[in-house]
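The complex is shown incomplete by one protein chain, all other protein chains being positioned as in the whole.
We just call them A, B and C in the order they show up, numbering each chain from 1.
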Amino acid sequence: CHSYKKENIHPPTPLAKDFKASVQVKQVWDARIGKGAGLTGVRLRPAYADGRLYVASTDGHIAALDAVSGKTLWERSTRMRSRLLWLGRKATRWPDAYYSGGPVVSGDLLVVGTLDGHVYGLDAKTGDERWHAELAAEVLSPPAIVGDQVVVRTEDGRVYSLNRETGARQWANDGGNVPVLSLRGNGALLAVNGVVFMGTDDGKLISLRLDNGEKLWEQLLASGEGRTDIDRLDDADGDVVLDGTTLYASAYHGNLSAVDGPSGRPLWSRAFSSATTPVVSNNMLYAVNDDSEVWAFDKAGGTDMWRSNALKYRWLSAPAVQGDYTVVGDFQGYVHWLKTSDGSLAARERLSKKAIRSQPLVVGDMVYVEDIAGHIAAYRLPKTP
Amino acid sequence: CSMFHKRENLDALPVDKLYANAHTSLEMADYAAAERVYQRLIARFPSGPYAMQAQLDLAYAQYKDNQPDDAYSSVNRYIKNYPTSKHVDYAYYLRGLINFDRTTGILERWLGRAKSQIRRDQGYNLQAFDDFAELSRRFPDSAYAADARQRMIYLRNIMAQFEVYVAAFYLHNKAYIASADRAQYVVEHYQQSPSVADALAILAHSYAKIGQPALSKQIRSVLALNYPKHPYLKDPGWPHDTSVWLRAIPFSGHN
Amino acid sequence: MEPFVVSDIRIDGLHRISAGTVYTYLTINKGQPLTAEEAQSAIRALYQTKMFSDVTLDRDGNTLVIKVVERPSIAKLNLRGNHDIKEEDLRKGLKSIGLAEGETFDRLSLDRVQQELISQYYNRGKYNVGVIPHVTKLDRNRVAIDIEIREGKVAKVREINIIGNHDFTDRQIRTGFKTDTANLTSWYSKNDQYSREKLSGDLKTLQSYYMDRGYADFALDSSQVTISPDRRSAYIDTSVKEGEIYTVSDIHLLGQLRLPEKDMRRLVFLHNGDLFSRRAVEASSDAMKAILANIGYAYAKVTPVPKLDHDKRTVDLTFYVEPGPRVYVRRIVFEGNTRTEDQVLRRQFRQLEGGYYNQLAIDRTKVRLQQLGFFKTVDINKERVNGVDDEVDLHVKVAEQSAGSLQFGVGYSQYAGIIISASVTQNNIMGTGDKFSISASKSYYYTNANVSYYNPYVTESGIGLGYNLAYSKSNYGDTYLANFETNMKSFSVNMGIPITDWDGLNFSLGLSSNRINTYDGYTPQVLTDYINKIGKKTDHSWDGTVTWTRNTKNNYWAPTHGGQLQASITAALPGSTVQYIKFFGEANHYWPVGGGYVLYLDGQVGYGKTYGKDSKYDFPFWENFYSGGVSDVRGFQQNTLGPRYCTGTTTVNGKTVPVTPNHDGYCANSYYDYAQPIGGAFKVLGSAQLFLPLPFLKDINTARVAWFVDTGNAYATVQDFNVNTLRVSTGISLQWQAPIGPLVISFAVPVREQASDKRYKEQIQFTFGSQF
Partner (left out) sequence: CHFLYVPDVQQGNWLEKKDVDQLKPGLTKRQVLVLLGTPSVATPFEQDRWDYVSTNSLRGRKPTIHSLTLTFNNDILVRTQGDFFAQDASKALKRSERYRTKYSVNDEDGDKKMGPKPVDPNAMGNFGGAGNKNGSGANGQH
């Protein structure tokens, strides 16, 4: 392991050896699909629809697993076009598509974006390709399927809307400007009743009309001044969370704020630098800041209820709520359960040796966690007594 | 010898002992040791009369230790920090001295070849000239001003001789317009220097060679008026190139 | 404070700085009224001196009281943890900002330094840098500053992604990039470390990759750099719009061409119908600018303007030529020649003062100055004469280096053993440009003394004259070579004449006498027979040599371009004991092959023959060519390749015949059981060297390491030449022009050799002090 001192990063808090889990978590199944995100720094997240889990990886694998048993229903790996170079150098195997915009599924349409700017519409049942569209930049975040539209955002700040059946482009909004230096990854799009919400790379929460892509309103999440581009980093890379009609979003070096959906009026906002997605569960809001402390807020007023720094500087993923525990993954592949009441560590499992960066996916009483190397595992909490 | 008795730690000595120590090294011409001790003194006791005097002695030690660049920056710092000290005119004078005899190589100085200074890069001479000029402008009646003016005249003559040397070079290479330009440069910039006579001669010679007898006669008359005994007046071929045979003799110093 | 007449001025708070100093900078003096803004300007003036951290004016009756707080001075300044930026560069930078020991300390400049250092490290991709200055107060209003730098690691480039490229693959486009994802050579080439300059350079490479292949309206749509939250990985994504391929439809040249249009058109590297290429357009305008700079237009401008026709996909290209005024050179000023005389530099100049500006002549002069070997660097810059738009001064900055060596010492080379040598070689004696060397050296198998003087400019136009006196006594017996003794004294006069700007002829006439003694039974029989045939022990000869040299090398010590051709014929003129002709030819050349590698090829051939009345004898063996050794075919001992003979005689069917060595060089029943090499009348040498740009040698500017392949051999006569007896060896050699003189160390492995060579093989050879 490499020394942190030399790298000027705060050393991660070591995990307590003698940790006794206060709740018995059971790993239901685990599987591996391709090599996951590898070194591309993309946050791949499985998608769930009627009992099926769809998983993609940047080296061209996409598969559907049975959510309960983890059995692979179908798996497609794009034709590995081997490229023989002159002088017989090792043929490098070139995947056709580097899936990066995490799969999203609605009905029988499965949409996934790739690193070379393509968007593929596949048949959710069999994985056959229905259509594919070509855009100008990387698709790093899961698109949103709403009505007969598929809304996709690319890394250069543009947002496109494609027809759900044919993939033809309906409108494109290239208003977003991306600073010279920004954080890797983008937040997912949230499309609901005619409006699309998203956090931009220059620290704003914007909403666009679904029919023509015009910007409705914009709310500043971070100020973004500073002398060097590092100080000016203020991406809002977490997804936008909708709870009722209020939106919750956070920005790096910015603040966590609640905004009224339709009007865009800010309800409350407090200084909280975070590049990951907050999560809402029965009037509580949980979020992880960039020092990897887990915070819990009262979603109405934004006052913080508790703060846990047991996992400080362990580069935590975005939190998810399962039952009355919040679930986070850390950079060494550990999955931690913290009590939602007081934030104390409740359970710890080890998925793999690789970092977990994407937000765990909670469905019913199961939580699905994926690490950057493509390992996926499902855990179930015991029935609450 | 001087190395060992420096053993007591320089960082412990009080300021007056330190200054005395440095001063004795300076007296014994052990300039490197003196320089080290002065630098420690300035660093440890930057305020007070000792520091001021140490800064000046440091510049002098470095100059004597044949480190012209360090000496130059030390003397500049003295002038900036202590513009009104009573030795500041000496500092200006020392600043001029540092660049004064910098172009003669060690060998030349030992061989005593005076000509060597007029044949090399005149940059340092120009710098020394300006430094002495500043001294005589700021402190016209200082003890050093008179000597500085003498040195300025010497430097100006050296620079004029350099220009004439280059003009003669172009003349012998049959580049008459180049020699005329250089000679004219001397006539326009160094009127008071004795080599203006040679310059006029070369100018007349060059004009004659480029088919301008009228101009050449005009220059000749000016030369005859001011320097009647100049060799060019009697022999239009002046200045003659050193003969090939003389140059063929090694170390004849004629080339 | 309302204005009042100042009767007296008092200054409080002075410790280090004298009152006199404050008065000089103060704008107020006694006896005149003090108004508000005068007070203000006085305060500003005092702040300007940067000696005070606080200045306040006060009034005590009619005396003006100036309260000052002196800024502390810096007693100690040290820097910790800086690896990327070298210590002395940092100190120089800090000094220029006013942060050095003894200077006054002000907080503002410390913050500026901190910001500057952080942005310097960000430029280098070290986004986790921490710069923490610690200021500790000391007594006597002094302060010690300790700047702690924690550099952290560089952000590694994990992914370079080009989107929208259909006609070329990512890999093709990225060949020219400086940034790359981590690969095997990354630890050395550091190409996987992100830095902004490297990236902007790469984006230009990407743009020109397309624009040079016809994509006239190629557009770099957007490029993003994203870093991971722990700032340790960087991802680079660019999206491009290739656009269509354009061909050139028509080319026009407008403006005053000053040259016939036909000549200028020859400099346009694009023709109607060609694919549009930006590099060709830029090359054409550079070539036109260069041609105009050769006829006086030093500030010529050539601007290419392409007009795209989108539907026919053609480009109509117009070059606007503005030559500007014809520029003359007014004065040529040399800077930095504190030891070399002005004339030594000026006589190399092909551009004269008063002549029109000729860039070719100036470039030629730069090469001539570099060929002298007196200067490390030569830079020629043109500067406008202010007030005049058609005159320019040339400033020639040279950095002198010692062009010779004063050498007393002990040298060592395996074959010559300990060499005690004393030599003074000075290529630029007292700055006059003359070459002078006097050397004497003694080793256990040769002693020699040599005095030589050469004045390259006896006449203005460059005729050179020189003398050479040499005495040498050597007995090769103690080495493995042929066992005979030579005792040679010679004197010669040589004259050099330039015949073109690049070529020179050198005529030399010399007198020499060479006493050879051979020892029966110890010296190879062939040699003793030869001496008996000649009948004389000492060979008096007076010989004339004509040498033609053509030197286009761009540097004396470590050339990277150009080469040298040399051919010399030496004849022992009639009246010498043995009349012979000796021809020696050498051709070599340097090519930079990119990436800092330089290829050097060298070929030598030597041929000797007797003529006239002595044509019945063989070529005299003491004038033989030798092969092998550190400056010849490396891997073999000095002078050991070529024909070898045994000592002693045997009788074969009645005739006494010299012993001949068997296949692996063993001589049956002769005094020495090995055959002694005696060289030959014909010699061939070929050598290929590849100079390697090793990082750790980059600072020593005259040290080079080369991988070499040598081949060559010596033959008794030219008829005996036979390709498969050529020896071949390869290896690594370090050549360093050290302050004490040239140093050569080589490690060689023979690749093609004969059995009889095995006793002469030599892996490591080195020599220093002798000109290689």
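We adopt the following convention: a contact is a pair of C-beta atoms (placed from the backbone, for glycine too) under 8 Å apart; a residue touches a chain by one contact, two chains touch by 3 or more.
Because the structure is predicted, anything quoted here is derived from the model rather than measured.
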| item | value |
| --- | --- |
| Touching partners, among the displayed chains, of the absent chain | B, C |
| Contact with the hidden chain (one of B:V15, B:A133 or B:V187) | B:V187 |
| Absent-chain contact - pick from C:D167, C:D501 or C:D520 | C:D501 |
| Listed residues C:A39, C:A100 or C:I463, member touching the removed chain | C:I463 |
| Contact with the hidden chain (one of C:L14, C:V69, C:I245 or C:A283) | C:A283 |
| Hidden partner chain, touching residue among C:P133, C:G152, C:P229 or C:G354 | C:G354 |
| Residues of chain B in contact with the chain not shown | 173-178, 180-181, 184, 187-188, 207, 210-212, 215, 218-219, 222 |
| Touching residues on chain C - with respect to the absent chain | 85-86, 89-90, 92-94, 96-97, 116, 119-120, 258-260, 263, 269, 283, 286-287, 289-291, 293-296, 298, 325-326, 328, 350, 352, 354-356, 358-364, 366-367, 379-382, 388, 390-391, 461-463, 497-501, 503, 552, 554, 558, 560-562, 592-598, 691, 693, 695, 697-704 |
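Simple rule for what comes next: only the chains that are shown with their structure count from here on.
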| item | value |
| --- | --- |
| Touch-based graph of the chains, sorted into line, ring, star, complete or other | line |
| By number of C-beta contact pairs, the top two chains | B-C |
| Farthest chain relative to chain A (centres taken as mean CA coordinates) | B |
| Rounded Å distance between chain A and chain B, as computed from the means of their C-alpha atoms | 75 |
| Between chain C and chain B, distance of the C-alpha-averaged centres to the nearest whole Å | 33 |
| Centroid distance [mean C-alpha coordinates] between chain C and chain A, Å | 56 |
| Contacting residues of chain C [partner chain B, same complex] | 15-18, 20-21, 23-24, 73, 75-76, 101-102, 140-142, 330-331, 334-343, 346-347, 352-355, 429-434, 436, 453, 455, 457-460, 465, 467 |
| Residue numbers on chain B that touch chain C, as the complex places them | 42-48, 51, 77, 81-85, 102-103, 105, 107-108, 111, 113, 116, 119-121, 123-124, 162, 165-166, 169-170, 172-173, 175, 177-178, 180-182, 185, 241, 244, 247-248, 250-251, 253, 255 |
| Residue ranges of chain C in contact with chain A within the complex | 115, 118-119, 122, 127-130, 150-153, 158-159, 161, 163-164, 221-222, 224-233, 235, 237, 239, 241 |
